[in-house]
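Have a look at the structure below, then the notes.
Excluded from the complex is one protein chain; the other protein chains are retained at their positions.
To keep things simple, chains are lettered A, B, C, D and E as they appear, and every chain counts its residues starting from 1.
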C-alpha cells in the first residue's frame, strides 16, 4: 500500500473526504509504523465540553499539511508507514465504559506494533491511552500544558476528570514521575499546594515564567535529560498554546506558548524514544476560524516528523530499502 | 420582599448581575409561588454538548423581558411571588450523581410549595425533575419537541440519555402516557417503529406536518383535552423551534415551529394545571447572536405568565390582597 | 448626470467603493428626486448600541440590489433621479448636538426638493428627521416596529431616547396621531398602560397578533385609509422583522414579521404620498452573516421602488421625457 | 456490501470520518442505485465564492440524518443501494477544464447505471452534470431557486457563470424548456426582460409571490404536470430557501422558502422520473452555525427518499428480495 | 462574612450566577478592603461603542479565575476582604449625568474605606473615578494603553470623550503629571504634536517601541520610580494588549503587548501604593471567543493579587489574625 497523502497539486485541499493529513484511511494498524487516530471523547471535562468534536475538525484543517518539513527536511511519509486508522470507539455518556473503550482501541494499535498518535478528546483520554501504552513498564512523560492535571478529585470524590489524569497515571504506575516534566504550567491555582503532590513524586513542574526566561532550547535540553533514553510518551495539550492562537479549548489561560515556541520544542524532541503521543483539548465549538484545529494539526505534523525519523533510524538502511 | 424585576428605565438592561428576568436572586424557594432555576447539566447528551451553559446565557438574554404581557395583559410579577433561586447543584462527570442532585434540588422547591420552572440543561434533566414533581402521582405531559425522546438505550444498553427520558418517565410511573401529548415531532428516525412504543403506551405523537395543517388553536385544544384537569408538566425543548430561530441546540432539525407559533401555543395553555415546567436544550456554544437564549428566555416568560395567572386564580381575591 | 447603479455584469458586486445600491455618490441633493443618505448615529440607544455602524454595512450589502423590481416591474432608477448623498454629520457624544445636525442635514435635502430616504442609525434619529420633514405641516405616519416607541422618559426624566421619538413627535406637532398607524407591535411591556397614551392620541396600535390573523393585504388597506391622501412618512424599524431574519438590532423581539411579509407590506404602500422614509436600527456589531444589513438594504430598495413610481406619476409623461 | 449508514446509537454522530449520511465511501458507482457525490467547485461564481467547500460541510452536517423518513416511512437505504462515491475531480483555476472534469465524473456514474445526486458546488456545476445526464435525450427540469440563472453573458461575453447554466443547457439541447419549471424566483433583476428569454423558450417561471398565494401542493401538482412522465432532473439551489435558514450562499435574497415548504415540495416529487438531482450553492465560508449545510444535507435526504422509492418501485418485489 | 470564591471543584464554573471571580455579591463596600465593581458605560466612545457590556462578560469569563497566584503564591481572598459590589449606576444617554453617577458610586466605595477596582466601560469612566479617588490630593498614574488619551476636544469642542480623560484629569488636578507614566503608546496619530501636551505637563509617554527594546523589568522599574511612594492609580486599557489577544475593544492597534508581557508588568507593580485601579475598554460586541473578556478578567486578577498583598502588608500580622 502507498501511504502517501493526496497531492494538493492534483486534488485541491478542499476536495475529498477529510482524513488526517490526507493520508489513507485504513481499517486497523496492522503494518503501520505510526497510527494516527481520533479520540472523540470529552467525558472528563469539568467546564466547557466540546473536545469530542476535535478529531473531525483537526482532520479538516490538517488538509493544509504537506509532505516535507521545511526546516528539518524530514519526509515522514517516506520514512515510515503512516495512516489514519479512524476514530476509537467511545461512549459519551458513561465515563468508565468510555475509558475502557479507549484503552482497548489503543491496545490494539500497540499490539499491532504501531506507535499511537492520538488526536483528542479531552485530557482524561490520556489516562486510558497510557494504560495501553505502558502495560509492560512505566513510561517517561513530556507534558506540554497550562495545567499540571494532577489534582485529586472533583465534585465529591470523583477521581477521573481532565484535571486528574497524571495523578492517576502515577498512582497506577503508568508514568515514572522521576522521568516526567510538565512544561508551560501557568494560571491561577486552587490551592497553594496544588503542585506539591506532583513535585513530591519527583515530577519536574516547569512554569511558563521559567520557560520565558530560559527559552525553548535550554528547557528542551532539560526535558531530554529527564526522560533519558527510556520509552517516553509526549502529551501536548493545546491549551499550552496562548488562547489567541488556540482559543478553541476548554480551559484557556492567557500568557501561553506562541505556536512558534511550541513548534521549536517539538522539533527538539529528536532523540527521545517516543512510544506514543497525543494532541488533546482541541474543542471546535469554542474555536474561531479553525485556528485551534490548525494549530493542533500542525503540532501533530511536527510530532509525526520527529517520530518518523526515529522509526527510520531504528529500521536502518535495510529497512529503508524495504519501505521503497 | 418585593419580587419585582429591576426597572430598565432606571437601570439599563446591560447593567447589573444577570438573573432570570432581572428578578431577585434568593437562597431558596420558601415563600415563592414560582421558582425559576437553572439546571446547568448536559450529562445525557449523545452528540453536541453545551446545554450546561444554557442557564447563564438565558439569564443574560432574559434581561430583555419586561413586566407585562402585551397580549394577555398578564402582569406575572404582581400576580405571583416569583424569583430566581439560582442553579441546581450538578455533577458534570457522573450521570447518576448528576440526576440525583437535580432530583434533590427540585424536590426542595416542590416541598417549599413553589412551582418549579427550570431552565436546562439537556432533556435528560427532565427525568429527575419529574421524579421530584411526580413523587405522589403521575402527571400529564405537554411536550414540545422535534424528537419523541422515547428511545430505549444507546451505546450498549445505556438507559439514560437525552433521547430516552420520557420512556423512563413512563416506565417509572412519573408520567401518565394517556395524558401525554408530544407536539412538533419531526426529522428522520432510526427505525420505522421508533414512535410505536410511545403510541402503544397511549402517548399522542403529533408530527410537525399535522401541526402545520391543523394550526396552533386546534392542536392546543387537543392538548388541553388530553391532559384534562389533572396536574400537568410542560416541557419545552428549544429544538422544537426552527434552527434558524434557535440554532444553539444539540440536535437541530429543519422545518420547526416559528417562534410566533410557539408563543401562541404556550398562551393557549391557559386553564391547564401546570405543576412544573422547563425550557431545555439551549446550547450557547452553538448559538449565534444569542438567538436561542433569547427564544428560551421569551418562552420561559410566556410560561411564567400563564402559570402566574393560574396561581392568582387559585389564590383568589383574598390572596391577591395579601400579595399587595 | 446618469443616476444608474454600477452594472454587476461589468463590475462584480464585490468591487468598487460601496454606495447605496451602487448608485453615484453626490455632494448634495440638488436635482435629485430621492436622496439616499446614512444617519450613523445611535445616541438614543438605551441598551445595545451599534446602529451607528448601520449605513456602512447597509451600503455594502446593498451591492446585491439590481435595477428592476421583479414583481411590480418598477425600474426606480429610470423613473426618478436617485443618488447616495453620503452620511449626515453627526455627533456621537452629544445627544442634542447630534439631533440638531441630523435635522439640519435632512433640512437641506428637503429644501433641495428631494424626498429623504435615511438609513439609520437608531430610532431616535427619526425625531430630528421629522423636524425637518414636517416643518410646515404635521405628517401622517406608517410605522413598522416591534415597539411603539412612545414611552415618556428614561433614566431620570431624559425625554430623548430611541424609546420615545414618536411621543415627542406628536407633542411637537410633527406627526398627526390620527393619521398614524404602528404595525407589528409585540413583546412584553413595562406597564399595562404603556400603549394607552398612544391610543389616547388616536394612534392605531396594531399588534403582531392582529397582523397574523388579518394578513398583510387587509392591514395595509387599513394603513392606507388611516394616512389618507396627505403627506406621509414611513418609518421601518428593522426589529419589526423577526430576529432570525434580522438579528443585528438593539432590541430584538421574537415572533416578528417574516421578510416576505415585510416586503409585501411595503409594496402595498402604493398610492401613499410618501414625503420621507427611513430604515433604522440595523446594528452590525450584533448582526450575523450580514443578514440584517441585507434585509435593511432590500427594504430600502422596496421603498425606493414605491416612491419612485409616485415621483414618476407626479411628474407625468412630460417629466418622464425630461428624465430620458 | 452493506450500504447502511453508521448507527448513531453505536458510534456517536461526532465520531468517525464524515461521509454523506454516514454511508460507506466507495471507489466508484458500480452496483449502486444512487450515487452521492460532491462537486467541490465554484468556478462560475460571479460574487461570493465558497461553494467549493460545500461538500465537506454537508458531509459533516449530514451526520444528523437517520435511516427512516418520519412522514413517508421511506427507508431509503433498504430500498436502494446508496453510497458516497467521494468528490469529483475538479480544477479550481480553469473553468473549461473544471467543467470537463465534472462532466466526465458524472458520466462515469451514469454509465455505471446509478442515479447521480450531486452536492455542489455553485450552480454552473449543473451544466456539465446535465451534459452527462442528458447525453441521449433532453431532460425535464424542476428547478428550485431564487434566480432563473438564464442570463446570457457576464464580464464581457463570458457565457459560463453560475448565472447562465440553464440558458446554456437549453441552447445545448440538454433540457427541454417546455418540460421545465423554475420555482421560487424572486429578488430584483437586472433588466425588465430578464425572464423573457426563459419564458420565450417555454420555461415556466414561477415567482415566489405566486408560490406564496398558491401553496406547495398546487405548485407541485403543476410541476409534475409540466415534467410529465419523462426523464427529469431536479436542481435545488439552496438560495431558494430564505437567507435566515440558509445564510451560507453566494447570492442571498430575502423572502425565500421556509425549509418546511422546501421539504414539502420535495416530498411531492413522488412519481416524477428523477434521473439526476443536485443540491447546490451551499457556501460554508458565509454560513453560520452550520445552518446552510444542515439544510442542504436534509434536502439531499429528502431527495434520496423520493428517488429510492422510485428505484424500488421500478425494481419490483423480485428486486427487493435481491436487495435483502 | 466569608469572602471566598465559589469552589469550582464543588460547583462547576458554568453553574451559578456570574459575579467577578465568583466572589460574593454584596450591597455595598462596607467592610471591604477591595471592592470590585462594574462600570457599564461607554458614553465617551467616539467610534465603536460596546464597552457598556464589558462588566457582564468579564464577570462571566472571570469564572475561570482560581484562588492562588501560581507565581507569587499570593492568596488574595485570604489576604484581604474582597467582593463584587455590583455595577455602578449609569446613564447611557446623558454624558454629564453618567459621569456624575460614576463619581458618586466610586465616592461611596472610597468613603467606605475600600480600594475601588473598576471594570469598564470606556476610558472616559476613569475621569469620574479619579474625581472620586483623588478628592483630597492628586494621585500618581500608571497607565497602560495604546493611546495617550490626552487629546483636547472632539466633534466641535466637546471636551469629554474616551480620547481626553487624562488631559481633563491633569487640568482638574486629579492626576499629578510628573508622577504619571503611559506605557505601550502606539499607532498613528492625528497630529505631530499630539503627545507634546502630555510631555509638556511632565507625563512620561513610553512608546511600545521603547518597551520592546527595554523590556518589562526595566520599564516597570522606571514606572515605580516615577510614581514613587505616593498614592497611585493604575489604569489598564485592554487595547494596550495586541488585538489578536484582545480583539473586543473600540480602538484596536496592532503591535500591542502580549498578555504575557502585560501580566509581568502588573506583577511588577509590587510596592506601589495603589489607591484605585481599573480595567477598561473591553467591548464584548467586538470580541471573539471571549478572549478579551478573559484577558480583562485575568488582568483584574493580577491587580487584585498585587493590591491584596499591599493591603495585608499595611494591616500587619495583627490584622491578618483578625481576617482569619
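By our rule, a residue touches a chain if its C-beta (ideal position, glycine included) is under 8 Å from a C-beta of that chain, and two chains touch if they have at least 3 such contacts.
This one's a predicted model, so the numbers in the text were calculated from it and none came from an experiment.
Checked against the full complex, the one of D:5, D:50 or D:216 touching the unshown chain is D:50. Note on the undisplayed chain: of the listed residues C:21, C:35 or C:90, the one touching it is C:90. In the full complex, subunit D makes contact with the omitted chain through residues 42-50, 52-53, 91-95, 97, 154-156, 158, 160-161, 285-286.
Although one chain is not displayed, subunit C still touches it through residues 11-12, 14-19, 25, 38, 40, 52-53, 55-56, 59-60, 84, 86-87, 89-90, 92. Within the entire complex, the positions of subunit E that touch the omitted partner chain are 46-48, 151, 153-156, 185-192, 194-195, 207-209, 212, 242-245, 247-248, 251-256, 286-288.
What we mean here is this: only the chains that are shown with their structure count from here on.
The centroid of the Cα atoms in subunit C and the matching centroid in subunit D are 38 Å apart. Taking each chain's centre as the average of its CA atoms, subunit A and subunit C sit 56 Å apart.
Multi-chain contact residues of subunit B (touching two or more other chains) are listed as 12, 14, 46-48, 52-53, 92, 154-156, 242, 244-245, 286, 288. Chain contacts here follow an irregular pattern that is not a line, a ring, a star or a complete set.
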